[in-house]
Each structure stands twice: as structure tokens, then as C-alpha cells.
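Showing chain A:
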Amino acid sequence: GGDDDSAPADTPEETSEEAESPAEEPAEEPAVEAGDEAEGDVDTAIEEEESAVAYGGSISVGVEAEATGLRPWEDTCSSPCYNMMIAVFDKLVEMDVNGNYVPYLAESLTSNEDFTVWTMTLRSDVTFHNGVELSAQSISDMFPIQQAGAAGSSAIAAANLVSVEATGDLEVTYTLSEGGSAFPATLSRAPVGMVFEPAAAADSEGFSMAPVGTGPFVIDARDLDNETTFVRNDEYWGTDPDGNALPYLDSISFRPIPDEGTRLDALLSGTVNAMQTLRQGTIRDARNARDDDGADITLYEFQGNNVGGGMYNVLVPPFDDVRVRRALTHMNSQEQVIEALGGTGISLPGTQWFSPDSPWWSEKVAEAWPKFDFDGGVAILTEYVNDPERSDGKAVGEPIDVELSCPPDPTLIASMQVVEQLYTASGLVNVTMTNYDQQTHIGIALGGENGFVGNHQQHCWRWSSDDDPSVNLNPALAPPTAEIAEAIGLPGVVSPLNFSNWFSPTAFQAAVAATKTDDFATRYGLYESIMLEFADQVPVYYSGHTATAIGVESNILGLNSWHVPSGDLGIGFPNAEGRWAEVFIDS
Partner candidate 1 sequence: MSSSAVSDSRPLLSVRDLRTHFDVGGHAVKAVDGVSFDVYEGKTLGIVGESGCGKTVLSRSIMGITTASNASTSGSVNYAGTELVGKSKRALRAFWGEEMAMVFQDPMTSLNPVVRIGRQLTEHLRAHKKLSKSEANELAVQLLTWVRIPEPKERLSNFPHQMSGGMRQRVCIAIALACSPKLLFADEPTTALDVTVQHQILNLLAQQQQERQMGMVLVTHDLGVVATRTDDIAVMYAGKIVEKASTSALFSRMRHPYTQSLFWSIPKTSEPKHTRLSAIVGRPPNLAALPSGCSFADRCPYVQPICREVEPKLQTIDSHSFACHLPVGSTEAEAALSANISAGLPQSEGAAARREAQQGSLT
Partner candidate 2 sequence: MAGSGTAHLRNGDDIVIRVEDLTVEFPAKGGNSVHAVSGISFDVRRGETLGLVGESGCGKSTTGRALLQLPAPTGGSVQLDGEELTHLSRSEMTARRTDIQMIFQDPISSLNPRRTIGKIVAEPLDVWGPTASDEQWVLVASILDAVGIDPESAKYKRPHEYSGGQCQRISIARALVMEPKVIICDEPVSALDVSVQAQILNMLEDLKAKYGLTLVFIAHDLAVVKNISDRVAVMYLGKMCEISDSDDLYATPAHPYTQLLMDSHPEPDPEAIIDETVVLGGEIPSPIFPPSGCRFRTRCEFADERCANEEPKMVKISDDHYVACHHPLTEVGK
Partner candidate 3 sequence: MASLWLVLVVFGAIYAKLDTSWFGGALPLQDPNFQTNGFIRETGEFGTGQPIEGMSGAHWLGTDAIARDTFARIVHGGWVSLVVVVVSATCGIVIGGFLGSLVGFVRGRTETVVMATVDVILAFPALVLLLALVSIFEVRNLFVISAVIGVLSIPAYTRVARANSLAVSSREFVTAARAIGTKPRRILFREVIPNVLPTLLAYTMVAAAFVVVVEGSLSFLGLSVQLPTPTWGNMINQARRDIKINVAQVIWPSLALTLTVLSLNQVGDFFQQRREVRGSNL
């Protein structure tokens, strides 16, 4: 019940945008229509659309949850919400097919040497839906609103953004208290990067129901929990590479359908024309419907950086001993877990925070990551168990106690039971399994009162996103407690988001260093070193990358071939977030 099907999963629902830093190395050329490759994993199919485009028509899209709100500065936004927001709002910066951040509503974006001052020029021909013209002033007027918003204030704090000033009609200057090369990522994400009409935002509740942006679609009706409809923005600035005005569709509506089965059924029965999913099981069912039952649908699958798995709380014995973490990781068969998740042939096992499709992916890390090696794991664990100095204070030879906790999602429940059986098979682990609902689960992991330490042990969690690595990785490496922060001379730099409470000065410094340069090779090296340290110290573990998909009726085209203003192809549909401006119905 509830939309727990999606919510209790992990973090990616909450915030996950596509991002990659200015990358040199292009991602592997996307090719085959996703799905039935030999290896079986999801691949991302982004290619130039062949058919002639057509105007008109309406489509409805089944999404997995309602957007809590459509205020970029205020509402935390998950995948379904992004689908809607992107219809109304344009982002200042977007990501292209190669994973580079490129200007979108901006025409250009440059920084000074130490990345503390960023200067942006806006497009000139843009108006908001309410007729107000977009200007540099609009952007700087947005800033106080963003500072007051729940989502905006956090993002501003994370980016160390201190001021946004209109330094010309169309020129905006961003000043950061501490320079960061990944700042474009911030401008590509909703809380700061999505452009809304600041005057209209004064009425916060009203805005959520009737958002005003510059996007390809204009809000028409918003019936919470049921349907949100957008109609064509006739004044939209964007065009396709051939100069045709966008968007093609007359209208698009989004319908939250929390139940995975129903959502797929809704597509198969024509109740909706498109649907998204972040579940392997649903992708599997959709593939079956297409391949075996001849359903007339196209599946756009995407294998993102997002990787499922979990954390060991290294401040709690026995997880404070790396041998235990390493042993448990060796004993954990990702293949088996993926099968339990229904993702065999869909999801790839994880070895790092980046998927093999990502420019940040490192072969070296993949090699170094503790593979499934049951006997190896048992050997290490035996060593710990027989260590008279063992950290959990139990008698020599006694099994360790592990509390394994996931939100009560059937999929996660299945996977945790696989882990449990593997651990138990060693005879060295007593496993207790607990399920708390999402909020409790998060609350426990965050810790709150006791300095964000938490008294959790082994928790299901999800890591990473298609954003610039710094977005997710840096907060996760910051000191988890005030003492540690004090000790390294950075008092106050305590991160609640360091869920595993693992702190390594070298990794932390590498992460900080990676934000001080925009040289891809340097940054790649730094992140690789961090991932190698992960492979060595094992504060987290993986249970496979997250495959996502958007399924559409097969006459709906264009989802995989939208363009950034430069005419290049855009990133596609990461995390089941579609860009709908260039979608059309083939008649």
C-alpha cells in the first residue's frame, strides 16, 4: 500500500539528477535498442530520430508518485516530479549525450580561476508563461526565494553560493564562498537551476498548483494525486535542430500510479500512453509483455550510476573492524541478490558509484572491489571471530551479531533475505532482520540527536546518481562527528550524510581536491582513488545498479532524441526522467 512501492527504496527517489562534469572522454557510443543484448544488461539508446516529426496530439504519462509540489526551490523532487517540472521549467544548464554540462537557458557560463565567481549570460528571447520577460534580474530575484526554500537553502549551502547578482540585462554573476568546479551541476538541478518567475512565486501554495516557468509546456490543470495536465507553450523559445518550433505535442498529462503492476497495465491497456519505472521487476514484465505478448510498446531503458546496496555503520562493533566489512562483502552474492530483485538480465552488479556506461567508471576499481568469494569471506571472518581482541567484546569463536535493516518493500525484503541466508550459511553470523518504514529508516540512519552517528548497523541504501560525482560523494565523505571534524581542523564541517560514519582524511581531501579543478583526468584520478579506498575499507556494499525505464506506446517517438540548444543530443532519459518537448506522435 501507499506509494511505499517506490518511496521506501532509497535515496534516488529523493534527489538524483543527471550530471557529469565537463568531460573529455565521451561515453561509450550508445547504440542498440535497449533490451536484449547478449549480456542482458540495460543499455541506453540515444539516437537521432529517423521519422518525420508531427505536431499535435496529447499523451498521458503514468508516473510512480505524485510530485509533492512543483516549486523548484521548495519541494524535494524525485523522478516523477522531474518529469513534470521539466515540462514547465527550463534549467540553466543541461547535460548532453556525452555527459557534459552545457548551457540551456543560459547562453554561456564561465568561471574565474578558483571557481569562486561564475558569470552567466542568458538567452535573450525568452519569456515566462505569464508574459514576463526573462532577464538577469529574474535570476537574482529568484535567489532570496531559493534561500528561504527548503530545497533551495540546502542546495545553496552545499554549493557555498553566497550571492547572485544581475550584472547586466542578461548577465548574472554567481559568487561562491568556496570555489567549486562542479558548480554547473548546481545550475542543472532543480533547487537552484530551474528558472521560475519570481513574482509569481510570492504565493507559494498557489505557485505549486500553477507553476510559472519558461518551459515548453504551460500548466493547465493540477489535480493532486490524480492528474496534472500541461498544454503547449505557443511562445516557447526552443526549436528542434531543423528550426521547427517546440514542443510538438498539444498537451501532456502526468498521472501518479504508485502500483507498479497497475502502472504497466495502464500502459498495456491504453489508459496511459507512457509510463516510467525504477524497478527491475517491472522492466522485466514490460519486456515480457513486449516480446512474448506482442504488446505494441517501446521501452527506453537506462542503466544509471545509481547503485543499490547498503552501508555498514563503522562506529558500531563489529563493523568497526574492516575485516568484518570485507568478509561480509565477500559473502554477499550480488548475482543472487539481483535475481531476488527480479533484475537478472537487467541490472549489473556494482563495484563503485559509477556504472560501466559512465565516464567515471574505473576498471581498476572494479578489479579491486571484493568479489563474491564465500570461502574467502569466511576465512577473514574466522580470523576476526577468533581474535581475542575482537572489537565486539564477544568471546572467541562466537558468531558476530548483525542487524540488517531495510524498508518494508517486498523487493528489498527478498534481497535482504538472500543476504541473510548467505551470512547465516557461514555459521559465523547471527542475523536479525528489521524493517522500518522509510521515514524511520532514514531517521535511524541520519542519527539526529547523537551527532548524526546513528545506532544502525547494516542498512539498505542507495548510492550515487548521474550528477557530478561531487554532488553525492563529497557530503558522504565529510566528518560524521564533531570530534572528527575537530580533529582534522575543520570544526563544524559535520555531515549527516556520511551515513556509514566512515571517515578517511585521504578520501576526504581527494574529494575536496576534485572540486578545485575542472580537469577531467585529474578529477577522474581523484575519484578513482576514493573508490579504490572504498574497495579497500568497504564502508558500503553494493547489490547492483539501478535500471530504469520509460515505456511508451510505439507510435510515440522522440524520447531518446532531444537536443540541447547547440544541436547536440541531450543525455536522454536518466532515472526515468523524460524530456517531453521533442516527443511526437507518429501517425
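How these were chosen: all candidates are chains of the complex that A comes from, given by their letters.
Here is the rule we go by: a contact is a pair of C-beta atoms (placed from the backbone, for glycine too) under 8 Å apart; a residue touches a chain by one contact, two chains touch by 3 or more; residues count from 1.
This one's a predicted model, so the numbers in the text were calculated from it and none came from an experiment.
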Message = All of these sit in the same complex as chain A, but only one touches it there. Which of 1, 2 or 3 is it?
response = 3
Query = Which of the residues in chain A come into contact with candidate 3 in the complex?
reply = 1-2, 4, 8, 260-261, 264, 281, 284-285, 288-289, 333, 336, 339-340, 342, 374-375, 407-411, 413-414, 416-418, 420-422, 425-427, 432-437, 440
